[in-house]
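Note that one protein chain of the assembly has been removed; the remaining protein chains are unaltered in position.
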Amino acid sequence: MSTTGVHPGSALPDSRESNYLTHKSGLGSWMMTLDHKRIGVMYLISILVAFLLGGIFAMLVRTEHLTPKETIMSADTYNQVFTLHGAVMIFLVIIPGIPAAMGNFVLPIMLGAKDVAFPRLNLCSYYLYVVGTVMALASIALGAVDTGWTFYTPYSTTTNTAVIWMVMGAFVLGFSSIFTGLNFIVTIHRLRPPGMTWFRMPLFLWALYATAIIQLLATPVLGITVVLLAVEKAFHIGIFDPQLGGDPVLFQHFFWFYSHPAVYIMILPAMGVISELISVFSHKHIFGYKFIAYSSVAIAILGFLVWGHHMFTSGQSSLANMIFSALTFSVSIPSAIKVFNWLATMFKGSISLETPMCYALSFIFIFGIGGLTGLFLGTLATDIHLHDTYFVVAHFHYVMFGTMIAFVGALHYWWPKMTGRMYSEFWGRIACALIFLGMNITFFTQFVMGSHGMPRRYFNYIEQFASYHQLSTVGAFIQGIGFIVVAIYLAHSLFRGRRAPANPWGGNSLEWHCSSPPPHDNFAVTPTVGDCYDYSGWQYDAQIGGYIPRPVGAEH
Amino acid sequence: MSSPAVEHHHSEDQGHVVSLGLLAGVWLALLVLTVVTVGAIYVNLGKLNLWLAMIIATIKALLVAVYFMHLRWDRPFNAYILVGSLIFVLLFIGFVMMDTAAYLPEIDFKDTLHP
Partner (left out) sequence: MNQHEAHGSEHPSFLAHHFATPRQQFEAGKLGMWLFLSTEILLFSGLFCAYAVYRANHPEIFVYAHHFLDSTLGAINTVVLICSSFTMAWAVRSAQLGQKKRLCVLLAFTILCGFGFMGIKFIEYRHKWHAGLLPGKHYNPQAHEGDHAPVSGHADEAEHQPTTTAARHPVESAAVEPEHQAATTPASTPASSTASEEHTLQVPPTIGPAGLAAPVTTTADVHAEESTDEKVKNVQIFFSIYFAMTGLHGLHVLAGMSVIGWVLWRSMRGEFGPLYYTPVDLAGLYWHLVDLIWIYLFPLLYLIH
């Protein structure tokens, strides 16, 4: 095709005299930067630190369950640790993970823009993230939180732990998320260069766009919910407190109106990443572009119609139960459309199993199980049995961990672009295998134990479940080792890694058209926009270990 | 920027300037409608009073949005955002009202059971 984005001079492998990392130096140049790439990197670092923290909490929880009675902590501490694990992983890691860190870095470049629409707002949103994180974590020192990440009333308003700090942290983090989404929508609407039409955008951008819709419409409801909760706790206004004539089920409606769509804030960007990875590493045009694009938006909108499936056993009316159960199944349609299109993309492609692709394939497997087990929970009759058991825990970990897998895959995919260095492919695959294996051991066991009736959030358990719990803990340790390996070789690559070529994978979206790392203003020459899934314009060059533009007129 | 064909550019850079007469007219209409709202409660329409008040409020809101907030001269997308967010508000409130109304008898029943 004549419209491939390739043009001479755009992919020089060694035009890195000045890039965004070396553009200015000093701590101040990072702290006050308005460059979306640097903000993305700062988000990445913060999120990885939070992930380490959340991971440590996870390990503590799993270690505690090695024995049926107290192993390493008291029951109260246990309540606090699993609450922290949930809150940190959800609010600090998974929700901002892909959009704020990866999205910030690549969205403007993929679009062909110089920056996001509101760079100052972008920086502000990063600092809101920091402030929210500090507030949420301050709760540890100020009495911890033992409500679970869902903060259900009336327990959360009567416990004397630091719920207010945690929820106000969530409020601030919510606004960080809102501003990121707002920035992305405006950028996609207003900063597309000529030629970049809606249907030429990489699918990752469609996913981020759909995510941003949810961030804007759902997150404010979380905001008002947690504010009411904090006010309730501080002044006993009684909107949710049955003692004062309030209605605790109303709190759950409020909470899940955000928190179900939030599941799609977490999973949609992951799906966007996978759409990119599958196509690039199959070296084949994405199959069903428009279906994947529209299904992102469909998921975003359908995701608002199903929140009541979290409340089947909470006193919700049977009328609402039936409606929400029926609607829940509708969400599986667009999700399945995506999976089928990924499989069709791989069909007869020339698949190369580089590390990002290993993660992409893991994602499809894990998300498949996570999605299918959701059907049991969306069905009223089975949910009564499975509700609040480890089956639920396993289900949402299969989904959420899918997001983490996609996040790590995206990190590997864009690592050369972000840092200008290549990591060890060998260790990359080993680590991916460890994480995949550990993950399945940890959580598949929990499906079994949950369906046998092991309730979630319990400190003690009966002897019968001991071997399941121990196996699950072993799986968690394997995952932990996998992530440590990732940390080691990525850190190593920063100093010893091979210089990354501009296009190590043969991708054709615009970020592969600028050097690695990209220059400060992204593009020296405004890029020509073509079909970002047409890889025919690139050929592999063994000398630089990456792809270079195919000479014009050459056969392919 | 979306495709130029769809795009509607104003010739002058400063956008649409609303005439003072129109602004003042909207202002007066809002004041009159406020008087109507207050007056309406003295007419007993039963349940319809609430709906009447909401209809008047919505007319006022539309006046503010369309003229004071320039929606009439803006890109239609801004209006879609407003309407879209209101649809989600209705969805939220509608579902919750439906559910709470459906389980209310259960609570009242318990109330009579243990007075």
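A and B are the chain letters, set down in written order, and residue numbers restart from 1 in every chain.
Quick note on the criterion: a contact is a pair of C-beta atoms (placed from the backbone, for glycine too) under 8 Å apart; a residue touches a chain by one contact, two chains touch by 3 or more.
Values in this document were obtained by computation on a predicted structure and should not be read as measured data.
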Selected residue (touches chain absent from view) among A:L48, A:L250 or A:L380: A:L250
Residue among A:R190, A:K290, A:H385 or A:H452 that touches the chain left out of view: A:R190
Of A:L217, A:I301 or A:I548, the residue in touch with the unshown chain: A:L217
Absent-chain interface as seen on chain B, which is shown: 1, 9-10, 13-15, 17-18, 20, 23-24, 26-27, 30-31, 34, 37-38, 40-41, 44-45, 49-50, 53-54, 56-57, 60-61, 64-65, 67-70, 74-75, 77-78, 81-82, 84-86, 88-89, 92-93, 96-97, 100-101, 103-104, 106-107, 110-111, 114-115
Contact footprint on chain A, counting only the chain that is left out: 112-115, 117-119, 121, 148, 152, 154-155, 158, 178, 182-183, 185-186, 189-191, 193-194, 216-221, 223-225, 227-228, 231-232, 235-239, 241-250, 253-254, 313, 315, 457, 521, 523, 526
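As a working rule, only the chains that are shown with their structure count from here on.
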Centre-of-Cα separation between chain B and chain A, whole angstrom: 35
Touch list for chain A against partner chain B, complex: 189-192, 194, 197-198, 217, 221, 247, 249-250, 253, 257, 304-305, 308, 315-320, 323
Contacting residues of chain B [partner chain A, same complex]: 1-3, 77, 84-85, 88, 91-92, 95-96, 98-100, 102-103, 106
